[in-house]
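This is the structure I have questions about; it appears just below.
One chain of protein is taken out of this complex; the other chains stay put.
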Amino acid sequence: MQKITREQLLDRAVALLSDGTVNSVLGWQKGEFDYDVTPHIFKSADELKEGFVWNDFCYANFSKYLVLKTDRIEGKLLVFLKPCDTYSFNQLLTEHRFDREKVYAIGVGCEGMVDVNKLKAAVDGISSIEATEEGLKVTTIYDDEPTVVAIENVLLERCVNCKSKKHVAYDELMGEEGEIIDSARFDEVAALEAMTADERFAFWQNELSKCIRCNACRDACPACTCENCVFNNPNSGVETKAPVTSFEEQMFHIIRAYHVAGRCTDCGECSRVCPQNIPLHLLNRKFIKDINECYGDYQAGEEVGMRAPLVDYTLEDLEPGEVLNRRGEDA
Amino acid sequence: MRKCSLEKINLVFAEIAKAYTLYLPTDQNDSSAKFTKWEEGSVWSNALNTVRSPKDFFFPQAEDLMEFKVEGKNIDITDIRQESEDFVIFGVRACDVKSFEILDRVFLVDPVDSFYASRREHGIIVSLACTKPSETCFCTTFGIDCTEPAGDVSIWKTETELYWQANTEKGEKLLSYVDSLTEDANTKAVDEQKEKTSVVMKKLPLANLTTDGFGAGKTMELFNNEAWDELSQTCLGCGTCTFVCPTCQCYDIKDFDTGNGVIRYRCWDSCMYSEFTKMAHGNNRLTQKERFRQRFMHKLVYYPENNDGLYSCVGCGRCLAKCPISMNIAKVMKKIGGEK
Amino acid sequence: MQVKEYKPLIVAFCCNWCSYAGADLAGNNRLNYPADVKIIRVPCSCRVNPMFILRAFQRGADGVILCGCHPGDCHYTSGNYYTRRRMAMLFSMLDYLGIERERTRVEWVSAAEGAKFAATMNEFVEAVSALGENKRLEDLRCKR
Amino acid sequence: MNKKDLLREEIIRRSGVNPKKCMKCGKCSGTCPAYEEMEFHPHQFASMIDSGDIEPLIASESVYKCLSCFACVERCPRGVEPAKLIEAVRLSVIREKGANRMTANDVPAMVDEETPQQLLVSAFRKYTK
Partner (left out) sequence: MQRIGVFVCWCGSNIAGTVDVKAVAEALKSEPGVVYSTDYQYMCSQAGQDLIVQAVKDNNLTGLVICSCSPRMHEATFRKTAATAGLNPYMVEIANIREQCSWVHKEMPIGTEKAIILGKAAVAKVNLNTPLTPGESPVTKRALVIGGGIAGIQTALDIADAGFPVDIVETKPTIGGKMAQLDKTFPTLDCAACILTPKMVDVAQHEKIRIFSYSEVAEVKGFVGNFDVTIKKKARFVDETKCTGCGDCVDKCPMKKNPNEFNMGMDNRPAIYIPFAQAVPKVATIDAGACTMLKKGKCGLCSKVCGAGAIDYTQKDEFISEKYGAIVVATGFNVISMDKFDEYAYNQSKDVITSLEFERLTNAAGPTAGKLLRPSDGKHPHKIVFVQCVGSRCENCAEKGKEYCSKICCMYTAKHAMLTRDKYPDTDVTVFYIDVRTPGKNFDEFYRRAVEEFGVKYVKGMVGKIVPEGEVLKVQASDLINNKQMHIDADLVVLAAAIEPDKSARPLATMLTASMDTNDFFTEAHPKLRPVESPTAGVFLSGACQGPKDIPETVSQAGAAASKVIGLLCKDKLLGNPCIAGSNELMCNGCSSCERVCPYGAITYLDKEFRMPDRTTKIRRVASVNPAVCQGCGACTVACPSGAMDLRGFANDQIMAEVDAICK
C-alpha cells in the first residue's frame, strides 16, 4: 500500500496546472480494471480529477516519454517519478535526450509495485482490488470470498530487489526521502555465474527461445531511445524482424544489453513488459555486476553528467582474459 | 456425443499421438501456458488460455518460402517447402477457433496462400468450451459463445468427464481413433455446465462492451475521431498486442543472404512499427497515432466492411493482459464507439 | 562419404599500426601458423564493433581473436584502452550465455612481435580446435 | 617452500607490508630515534626481510629496541612501513617462544604517575603476542 495518497498527488497536480507552472501532467490513468493503469497526459484539472490514479499498479517508468513528449508540448510538463524512475531521468539528461527546462518533476515515494502476472497467478478472475494494511483485498467475478494477498508475495521482481528508495532528481519531493538500498539484486546473476557453461547455455537457450521479438523490452527501455535502432535499420547489417533462428534471438539480446551497458539504470522495465516473461534484467545486471567488479561501483543515472564506464578507461584496467577467468577456470 | 473419464485423459492423448502429432497447452515454469508437443508425461494445463495464440500453427512467426542463388545472369530457385503431416491442436478456446475463420478469409481467398492452406488442411482443431472465463474475456461482444466452440471436434469439460462431439469429417476420423476409450453420452451434464458458465459470462466486467458504435457507413467519422490522439499518446509502438493477437495477420517478406545463397522468408510484422509498409517513397503512416489507429480501424471497421460485417477481434483478452502500458482494444472501443 | 578433417575457421581483427605489422613480420620471418586464421585489417582495435564479432560467429567462425597495440602504445593514444573494456564486457557476457570462453580472445601484439603473433595464432587455433565446431553461436541458415 | 621462504611469507602476510617497494633511500633510518640502540636498523629490516635473512633479525635485540614510534612509517616516501615489519618479526619471536614477556598483571607495578599511556600501549604491543 502506498504511503502517499492519490489525493495528495492530485491536489498538487491541479495546483501546478492552475497556477500555470505546468500545462500538462504525465500521470497514470485508471483503466478497465483496478490494475490496468495507463500512462496518460492530462491536460486539465477536470480530466485529472476524473481519471488520475496512484496505486500499487503505477509501475510504468515515465522517463522515456520525456524524450518523445517534451518537444511536442507547449510549456512545462509535470511528471511523477518514483525513485527508480529518477535514475533513468538523470541518465537521459546526461545523454541530452530531453530539455530539463520543459519538465517539472515531482518525486513520489514508492512502497513497491505489484506484478500483475503474479497477482493473477494467485487469484483468477479479478473483479476488484482494494489496498489495505494487510495487503490487497481481491474480489473475483466468480463470487468467491475475497482473498487477501500479501503485497510482498506479488511485488515486481525489481521491487523485491529494490536498489534505491532515494530520489536522485526532482523539483519537488512528496513523501519522505529514502535511502539507497544494499539489495540482493545480483544474487541471481551470481547463481548463474556459478553454473557450468553448459548449464548456462541451456538456461539461456530455454529463456531466449521464448522471445517473439515484439520489441516491448526495447520500446519500454528508457536507455533505448535511439532515433533509429540498429535492429530497424536495414543498413546496419543486423536488422531483424523476427527471431528466425536461435542465433538472432541471442544476437538481439546480446547487442541490446551491450548497447545499454553502463547506461542501464536497472529500472526493470524490460522484464516487466516482456509478454514471454524472459528475465531480461539478468542480462543487464550481468553487465552492471561486471562493471562494478572490474571498474568500480557505478550506478547509471546517479548524477547528471557522469561518464559511463564503457566510454571511459583507466591505465590499470583488467585484461579481457583476466575478467573472464577472475573466478577460476570454469565458474 | 461421446464422453470419457478425465482419469483416462492421458490414455486418450497417447492414442491420438499415435496417429497425429498432438499439441496441447501445458504449464510453463513462469505460470503461463503454452501449446507444446505431447510426449509421455506431458500434463494438460488447466489454464484458461495460452499466452501465444494457436494461430502460430498455421501462420508461424517466421517461415522460409524459398531459396535462390544468383550466379551471373542465372537465378537458381529451390522450393524448400516440406509437406506437412496431419496434426492435432487440442484445447483451443472458442475465441481462438473463431480466429481461424478470420485468418481464412485473408489467406484462403484468391490468391490462396498455399503455405497457410497446406497447414490448415493438415491441422485438426479440437476445441474446448470455457468453464471459468476471466475478467479480460469479451468474446460475447463479437457474438462468440464460449460454451459452444466450433472446430473439428468440440469438447466440454466437467468435474470428472470430457464430452466429445465431432463436427467435421476430420473430427469423426480423429474420434474414431479413441473410440475404445470413449462411450456414448447424453448432453445433460454439458447443458448444466453451459448454464453455469453463462451466469459467469453475464457478470464479466466487459459483458456490456458492444460493437454498436462501429459498422458500415461510419468509416470517416471514426477515422477522424479526436480521441485517437489521446488514446495513442503513450503507446510505445512495440508489437506485443499484434504478436499475441490470434487474428493479426500482417507479415513482411525478407531475404537473408547466407553467403551461399539467399533464403526468402516471411515473418510477422506489426502495424505498430514505424517501418511497417515502408515503401520507396517512405512511410504512409507517419506517427504513432496513425499506426495505432490503423490497428483498431482495421479490426473494427475495414475488415468488417470487406468481410460481411465480421469483426477481426475475437475478444480473447490477450492484448489486455500483455500491453506494457495497459492500453487495449476494450478501452479503444469504449472511447471511440461511445460507452453504453 | 569422405570424413573431412575438422578445420576451425578463425577470424582475426588486427589493428593497422601494431598487430597487422606484427603479422607481416611473422611473414617476413617465415613463421608458420595455421591457414585457418584470416586477418581483417582495421585502423585500430577500437574500431571493432561487437557486432562484427557476433557476425563472424553467425557466419560460422569458430573463434574470433582481436589484436591491438599494447596498452599505452596505441597509435591513437587511447583506442586499445576502450577495446580492453569493451571486449572484457562482451566476452564476459558471451561466457555468461554459455558460449565457450576459449572462442574469444584479445591479444596485444606489437609491430616487433612477429614471433608472438605466430605463437598466439598457433595456440589459439589449437584451443579452438579442441573445442570443435561452434554450435552455440551460429546461424543454422548459413550452414545449409 | 623451504623454511626460510615460509618465514618470509609469514612476516609479509602478518605485516601487510611489501618490502619490494623499498627504494633504499634510508629515510627511515635517518629519522629513527632508537637508531643507535639497534643492531639492525629500520632500512635493514626492509632489505633483510626481502632477501629472506630473517634469522639474524629474530636473534637480535633490535626488535625490542624499536620504540614503535612509527616515525619511519610516517616518513617513508614509498609507503613501506618498516615499523610494521619490525613488529611482525617481534611477533614471530614471541609466538615462537609461546609466552608473553609481559602480562596485564605486570602493569600496576610499572605504572607511576609520570608514565605516558602511550608507552604502556607500546609496551603491550611489543611484549605480548
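Per-chain numbering from 1; labels A, B, C and D assigned in written order.
Keep in mind that, in the parts below, contacts are C-beta pairs under 8 Å (C-beta built on N, C-alpha and C of every residue); 3 or more make two chains touch, one makes a residue touch a chain.
What you are looking at is a predicted structure, and each value in this text was computed from that prediction instead of being measured.
Student: Based on the whole assembly, the unshown chain contacts which displayed chains?
Tutor: Looking at the complete complex, the unshown chain comes into contact with A, B, C, D.
Student: At which residues does chain C meet the chain that is not included here?
Tutor: On the chain C side, contact with the omitted chain comes from 9, 11, 16, 20-21, 23-28, 30-33, 35, 38-44, 46-52, 55-56, 59-61, 72-73, 75-79, 82, 86, 118, 142.
Student: In the complete complex, the non-displayed chain touches which residues of chain D?
Tutor: The list for chain D reads 21, 23-32, 35-36, 41, 43-44, 71, 75-79.
Student: At which residues does chain B meet the chain that is not included here?
Tutor: 71-72, 257, 259-260, 274, 282-283, 286-287
Simple rule for what comes next: only the chains that are shown with their structure count from here on.
Student: Show me the overlap between the contact partners of chain A and those of chain B.
Tutor: C
Student: Taking each chain's centre as its mean C-alpha position, how far apart are chain B and chain D in Å?
Tutor: One centre to the other, that is 82 Å.
Student: Hey, how far is the Cα centre of chain C from the one of chain D, in Å?
Tutor: That pair's centroid distance is 52 Å.
Student: Which chain A residues reach two or more other chains?
Tutor: If we look for residues of chain A contacting two or more partner chains, we find 244.
Student: If I count partner chains per residue in chain B, which residues reach a count of at least 2?
Tutor: Residue numbers touching two or more other chains: 256.
Student: Graph shape for the chains shown, where an edge means the two chains touch. Line, ring, star, complete, or other?
Tutor: Looks like something else, not a line, ring, star or complete graph.
Student: For a test of understanding, state which residues of chain C touch chain B in their complex under the given definition.
Tutor: Residues in contact with chain B: 59, 139, 141-142, 144.
Student: Which residues of chain C touch chain A in their complex?
Tutor: For this pair, the touching residues of chain C are 50-51, 54-55, 57-58, 71-72, 78, 81-82, 84-101, 104-106, 136-141.
Student: Within their complex, state which residues of chain A touch chain C.
Tutor: Contacts found on chain A: 189, 192-193, 197-205, 230, 236-238, 244-248, 250-251, 254-255, 257-258, 261, 283, 286-287, 290-291, 294-295, 309-315, 317-325.
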